[in-house]
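Report on one structure; see the data block that follows.
Left out: one protein chain. Kept in place: all the others.
Let's look at chain A:
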Amino acid sequence: MSKYADLLNLPDAQGHFGPYGGRFVSETLSHALEQLEEQYTRLSADPAFQAEFDKDLAQYVGRPSPLYHAERWSNHLGGAQIWLKREDLNHTGAHKVNNTVGQALLAKYSGKQRIIAETGAGQHGVATATVAARLGLKCQVYMGAEDVKRQAPNVYRMKLLGAEVISVESGSKTLKDAMNEAMRDWVTNVDDTFYIIGTVAGPHPYPLLVRNFNAVAGREAREQALQQIGRLPDALIACIGGGSNALGLFHPFITDDEVEMYGIEAGGEGIESGRHAAPLNAGRPGVLHGNRTYLMEDDAGQITPTHSISAGLDYPGVGPEHANLKDVGRVKYELATDAEVMEAFADLCKYEGIIPALESSHALAFAKRLAPTLGKDKHLIVNLSGRGDKDIMTVAKMQGITL
């Protein structure tokens, strides 16, 4: 039996993953979260709800996504075989839509007429605007003013889809501030508004339900590995913003003890520089946005600014389940710096004809480091969580090119 079997029972009834998680919110939101938990528990046990979700994933999202052998890149690196879980091929171009399709169904059955979301890179915002359009619900997306600037294509996409993008000018003007504003909106409009959180963070039950909606990727990858490789992979690799694409891939393998797992945080300009977004590597436990987890904060408990080349990883916290997986040692959390990320990004374009998201390029950067240290008979699965079209402005700028 797996030595990690107990991890499958988490979170507990209070939403705790070991000492992490929970429901740290102001009183006005408690009732809405209790209702959401009750609704999710009921619907997730309902085969009709599951069938509706599966149908949307197949016919709207385009699942299953392929598991692709990046043979030429693997040969170039000269070590382990790298396989890409192609979440970039999902409708809207990232894993985020798995979760928004699921939460949209919850919204539909809750009868609420308005949807709000926070977004960093804009992928979650686009995925939310998409499902809101499909349900004919009003949609407002909070996005840090800094991110509005660096992810302009996604801002326009959301507008085309009928959503209103609200630029957030408070604090550091990035993802955490967008989340603060979304929480403030929710507290004000809690009766008629469904808040679609974009990652495995926030108060219970969000970390649970976002993980479960994303776990379709891991379930598929496990089956595909058995068919295409003929066995389970040796390791899984995924980038960590809040951690939803990582948990989506990892969770169905949690009790496969022989499968190693690597979560890759944004190393930015390096840990020493202080300019990064790596709470699991350089932070400590605290409470933010409704849950206890590792945070980037100063000695007095004030949240500190983060830096990452990719807007989707530019967040000072991380999902509470990852905090626990770190402490129990099931997942190793490593870093990729901006410079390594740019190299891996270029590699994938050059050797495989795939433009990856800068977020996903963190996972690729670690694979690029790990693969050459392993034999050719080893197999790594990297979650290619999104496509990089949204990032071409950023990359061009890094190369000194104006488009």
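We take it that a contact is a pair of C-beta atoms (placed from the backbone, for glycine too) under 8 Å apart; a residue touches a chain by one contact, two chains touch by 3 or more; residues count from 1.
The rule we apply is simple: contacts and distances are computed from a predicted model.
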{"item": "Chain not displayed: protein name in its UniProt record (\"FeS assembly ATPase SufC\", \"Tryptophan synthase alpha chain\", \"Succinate dehydrogenase\" or \"Polysulfide reductase NrfD\")", "value": "\"Tryptophan synthase alpha chain\""}
{"item": "Residue touching the undisplayed chain, where the options are A:A104, A:L288 or A:L313", "value": "A:L288"}
{"item": "Touching the absent chain when the full complex is considered, from A:L43, A:I303, A:A323 or A:V395", "value": "A:I303"}
{"item": "Omitted-chain contact residue, chosen from A:S2, A:T41 or A:T188", "value": "A:T188"}
{"item": "Interface with the undisplayed chain - residues on chain A", "value": "14, 22-32, 170-171, 176-177, 180, 183-184, 187-191, 285-290, 295, 297, 299-303"}
